[in-house]
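One structure coming up, written as structure tokens, with questions to follow.
The complex appears here without one of its protein chains, the remainder shown in place.
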Amino acid sequence: MSEPLIYEISSPGRCGVEMPASDVPETELPKDMLRSNLGLPELSQLDVVRHYMHLSQMNYNIDGGFYPLGSCTMKFNPKINEDVARLNGFAFTHPLQDPQTVQGNLAVMWHLQEWLKDIGGFAAVSLQPAAGAHGEFTGILIMRKYHLDRGDTKRSVILIPDSAHGTNPASSAMSGFTVKQLPSDSRGNIDLEALRAACDDTVVGLMLTNPNTLGLFEEHLEEVVKLVHACGGLMYGDGANMNALVGVVRPGDLGFDVMHYNLHKTFSTPHGGGGPGSGPVGVTEKLVDFLPGPVVDAEYPDDGDDTPLYVYRQPKKSIGRLKAFNGNFGMFIRAYTYIRVHGAEGLLANTEHAVLNANYIRVKLRDKFPVPYDRINMHEFVCQGKFAGSDVRALDVSKRLMDYNFHPPTNYFPLIVPEALMIEPTETESKETLDTFIDAMRKIADEAVNHPELLHEAPHNAPVKRLDEVKAAKDLVLCCMPIEFEKQATA
Amino acid sequence: MTYIPHTDANRAEMLKAIGVKSLKDLFPDVPAQHKYPKLSVPAALSEMETWWEMQGLSEANADVNHYACFLGAGAYNHYSPHTVDYVLRRGEFYTAYTPYQPEVSQGTLQAMFEYQSMICQLTGMDVSNASHYDGATSLAEGVLMSMNATKGNRTKIVMSPLVHPQYRSVVRTYTQGMDISIVGDDNLKSDLPDLIKLLDQETAALVIQSPNFLGQLEDVKGLADKVHAVGALLIVVTDPIALGLFMPPGEYGADIVCAEGQSLGIPLSYGGPYLGIFATKNAYVRKMAGRLVGETVDSDGTRGYVLTLSTREQHIRREKATSNICTNQGLYMLAAAVYMATLGKCGLEQVARLCWHKSHYAAKAIGKLKGYKVITDKPFFKEFVVKLPKPVSEVNEFLLEEFDILGGYDLGQDYPHLKNHVLIAVTETNTQQEIDDLVEGLKQVMEQ
Partner (left out) sequence: MNFPTDVKYTKTDEWIRVKGNEAEIGLTDYAQNHLSDIVYVELPEVGAEFKQATAFGSIESVKAASDLNLPVSGKISAVNDSLADTPEVVNSDPFGKGWIVKCTVANPAELSGLMDAAAYQKYCEERG
């Protein structure tokens, strides 16, 4: 299956939508400042619609099938969320309007802040960061400023376990810190001895994903927190795996000082083919003043009226602004709706069933796909795509799954498990779907031994066969252009 | 309610397979003293009740479909053709993940490749990434890239005070842990010639915005040469709608182009999600942050697309990555692509022309009012500055109450020397009637 490029279906003179003629007298244009040509495509409206319809048909997606993608939390995106975000009063309000004219928006933001505080066990939340990595960066800048504000200037090291997401070290480096990597022990926890040795007065903090990327709850968490706090460091929580914790335990209660949430994972806002996300940050009392501003506050009038006035407030020692305007507001609406529909009980039920689903798959697959840390896991687990007497690799398993109409699990991550397949089913998948997936995986394990070529050459039924990534990186072709420009260029 | 499909029988069977008695047994490692906190999240509502609540909240807002909007300052009420939301609503796009598995993500990947291509055409640059969070973070990444591209030896950034104030603030937030000095906007009255004087061998980049925050088109002739003469990069923040008509930054020598892409069919949505446009020259492609799609072939020789140059990114290079960015604004990149494809060459130019004509019509009419002064020292595109005879807040309150108008942006907030100056945005969506109402409102507020 292939679809021509947009420039290949363009014809001079076509236009997908006509703009009206000017209803005001015209003003002369400054001729010397104008552009000579504009190489955008020219298509009829039907051309545009068919083009994107055809492209959409080449995509795997949650609405179409199961995405057991570890650490990504590909849960169902409820349809009411999409309609709510498009309500006139939300979708068509300007970010710089007087707060008095957008009290509905501020109410949504304030309540979402309050609920996230409650769910995470934190003293305050800023909704501003646009994604998980953006939230991490925010959190590290907060830790940085906290230490500096105390006059503690020699801290420069961020501790990060070897199982962490790549964004953790990258966010640390962007904040001007060096990264010290900590090894994992034989049960998949942080190696306590290594941590003890690393804890000194240069430590800014420890970035910890809990449950970690093996899907395991840190068994010595209390000890870890004690060690880090004892040396004056702070605990950063990567909230990527919050879908394992909501309603069961609050990271703030466990000793985390700052954490980002991923609304696009835990709170069902859609992944959109790579974004947008939303990465609010929660902090404990001592970090409240450093949050990025502004945050929303509720003021109650003196006359006893219980309708508050929502206002913006700048935290006293704020690290500053992380993006323009008010954060990814469209995602706040969806997350608000999601929390409202579920209530506290529904949120807890989600967590329990996410963990139930993940453990169910683990026990049904572990005889065919080795599980290196085989204990009760949280919302995800890691097994290995390697088979005695076969040269089939995890990547081949992934590609073969496409032929069975499943999206592959996360591959080759975490880095500490060779041939890793990281599986996270989420709570919204039924037992029937899981059983079909388990059957497919077991068949693939047998094929890996008996018909390895089926896996090496997979996928067989996808829109394209395996793509040549080496060619893409070597003969860089990063854009195309209007056909007539191409002709001119080659002439 | 929840979206959990499990029946009691399912649950029982699954728990048995795992070898535990109840759901509560699935959390053995969670410290008991902290387990099951009592949350104050309110009780669940049905879908129908939720819908009503959300409608109520949305109706507590004054929106630009019911009020005439003359507020811009970095977010604009442009018209979005219906094709855009039609495509955005397709579950095949919005419920898809990042296209790390290219065989089942060709739709997203080709759309990204085409977006990159159209942005290159629009900006006049060689290469575009697949988006940053918004215009402000795109600029921050541009500043970081200019430091890398000049080999980390240069620690000074010269920034025009007429770059969006929030963007300047975001750049400072991003760079607070680094050894870098940002100059130029310490004097809010600095003009281009003043900024040029600050360029030296320590300078990694000059950052300008055109049209600038006041809506004015900067005189960029010969600017790039002066910047390149000291070995620095020229970073231009721009407005994609203006590029429908005006000379693209690539044509006047920009090295990095950053822009807020919201104008390209993305709803105002109270400030986000928006789209950070980022484009540069081929020479800097490996220094660039963010995802990038490249063309290749599959094992049958069929054309296809993949994420490429991933070794720049955090999931491979970790602390040595060009940036920490992972999730971007994928879906709104798609919106911008559909917008550009729908309007096309003629349509975008028409939108730009309408913005030009209508904003000039408004400026002329306001300029004729007694007590008002339109600042016209430089050509402007769709926004302009008016000096008011009264505080901006007072004027805006009157316009809102009496004329259902959302007035312009109070420039005194960011530029003390522009107290009582308002920034008025006029787009193709403002009718002549609305503009005439605005003029009438301004006239009446004088008589108050």
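Observations on the structure shown:
Order of writing sets the chain letters: A and B. Residues in each chain are counted from 1.
As a working rule, a contact is a pair of C-beta atoms (placed from the backbone, for glycine too) under 8 Å apart; a residue touches a chain by one contact, two chains touch by 3 or more.
Note that the coordinates shown come from a computational prediction; the quantities given were computed from them, not determined experimentally.
Within the set B:Q55, B:T155, B:Q176 or B:S310, the residue that contacts the chain not displayed is B:S310. Of the candidate positions B:R89, B:K197 or B:R286, contact with the unshown chain belongs to B:R286. Along subunit B, the points of touch with the absent chain fall at residues 286, 310-311, 316-317, 320. Along subunit A, the points of touch with the absent chain fall at residues 469-470, 472-474.
Basically, only the chains that are shown with their structure count from here on.
Distance between subunit A and subunit B, defined via averaged C-alpha coordinates, is recorded as 19 Å.
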